[in-house]
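Omission of a single protein chain aside, the complex is shown with its protein chains in their original locations.
Letters A and B name the chains as they come in the text, with residue numbers starting at 1 for each one.
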Amino acid sequence: MKTESKLEKVLNSGKFAVTAEIGPPKHASGDGMKHHADMLVDYVDAANITDSQTAIVRISSIAGGVHIKEKGVEPIVQMTCRDRNRIAMQADILGAYSLGMRNLLCLSGDHQKFGNHPTSKNVYDVDSMQLIHLVRRMRDEKLFFSGEEIKENEPRFFVGAVANPFADPFEFRVDRLEKKVEAGAEFIQTQCIFDMERFERFMEMVRERGIDERVHILAGITPMKSWRAAKYIGNNVSGMIVPDALVQRLKNAEDPKREGIEMAIEQINYIKENVKGVHGFHVMAIAWEEVVPEIVERCGLYPRPNVD
Amino acid sequence: MRLQYASTVRIIEMPCTGTIDHRVLLKTFEDGADGVFVAGCMEGDCHFLKGNIRAKKRVNMVKNILEEIGFGGDRLDFFNLSAAQGQRFAEIVTEMTDRIRELGPTPLNQKEGDTA
Partner (left out) sequence: MIIAQQKSIQDIASMIEDCNKVLLVGCAGCVTVCLAGGEKETEVLAASLRIKRRLENKPLETVTFVATRQCDPEYIETLESYVKDVDAVISLACGVGVQYVAERFSDKWVVPALNTNFIGGSLNHGEWEERCGLCGDCVLHRTGGICPIIRCSKSILNGPCGGSQYGKCEISKDMDCAWQLIYDRMKALGKLDKLMEYQPPKDWSKSRDGGPRRAVREDVMID
């Protein structure tokens, strides 16, 4: 093991890993996050704490990590390139590690245009590719981004990245995934999968190039609450594809919420059995964390392995 | 045809409305015109292909300026009509004259302290 990450241990054990997402609130209390952590603690190996997702100001991902860690859930700290220059990033990386965080997910971040501060300046001093490379270098070569030596106590993160099989240009998405793996990504969480056919084509290319043997890919799963939500995501969120058939199924359902849960379970079970190269699931139940235990249980992913 | 139209109108001939400059339009108002209209050829009939279309865009731009500075854009307008439409010309003159009468004389001719 290269790190003290529990997620790394689970993934290396060859068992399917399960991660979830806890979104910090737009206020200064961590109680809600702790409540969600209590709910998830036995059902996931680790949980992402988003970094001012959709560019809306929230409790920071590192502070959020402290809250859920207190409740026994291992945090995956998300770090976007939108808000910090390379100095602030490294300060936060050192700080997060000092607080016991062991997983870091590197991503570009949603453009501030979508958030509640659309007139702010964005940073993008380094991009997600560079962040992956440099966080790995901090750990493996004990070097700051500048190349200066870290004399002691280097941060030893298990480094993750994201991939979006539904963005364009499609073929280059596999190239870019490989580029992230080359840069040092050790686990990958994908964007929410609704278009299974496209995801399978993506994974086929991934397997042809053997990328699945060099990185742990966690398939992104999102249960939908209503056909309107599904339609909205398909039409308004960049880089998302929601097939009409899926929208239709929710529309025809007597109990759409129940149907949404069933569909998420079907997706996971389908991937488990049919899509080789997937090493785990990232269940993003946006503002619907309470359904995660049922999904995990009914997909045969409960109890979670004890790797300590 | 001997058509009647308001005697208050002064005609300035130009080779093509496409030659009209923003500055010329502004100058007419600075020189005391109460209202101005530009009569261009029918769309599609411009000898220079798009002179009238460009003139119309320029007139609209100047209307915006006049609106922005508080002079009012209604005192300026653009109409399309052909040389054979004497009747229509007389109608436009009447329409424009009525409009300007309603707006009153140009606000630029007021002397200090003149509230009319």
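Here is the rule we use: contacts are C-beta pairs under 8 Å (C-beta built on N, C-alpha and C of every residue); 3 or more make two chains touch, one makes a residue touch a chain.
None of these values were measured; they are calculated from a predicted model.
J.: Would you mind listing the shown chains in contact with the chain that isn't displayed?
T.: A, B
J.: So one chain is hidden, and I want to know which residue out of A:8, A:92 or A:178 touches that hidden chain in the complete assembly.
T.: Of the listed residues, the one touching the omitted chain is A:178.
J.: Just to verify: which one of A:3, A:52, A:78 or A:128 makes contact with the chain not shown?
T.: Per the contact definition at the top, the residue touching the missing chain is A:128.
J.: Touching the absent chain: which residues on chain A qualify?
T.: 81-82, 86, 107-108, 110-111, 113-114, 122, 124-130, 133-134, 145, 162-164, 166-169, 172, 175-176, 178-179, 182-183, 191, 238-239
J.: Spell out, residue by residue, where the missing chain touches chain B.
T.: That gives, for chain B, the contact residues 21-23, 26-27, 29-30, 65-66, 68-71, 107-108, 110, 112.
Going forward, only the chains that are shown with their structure count from here on.
J.: I'd like the Å distance between the centres of chain A and chain B, where a centre is the mean of that chain's Cα atoms.
T.: Averaging C-alpha atoms per chain gives centres 64 Å apart.
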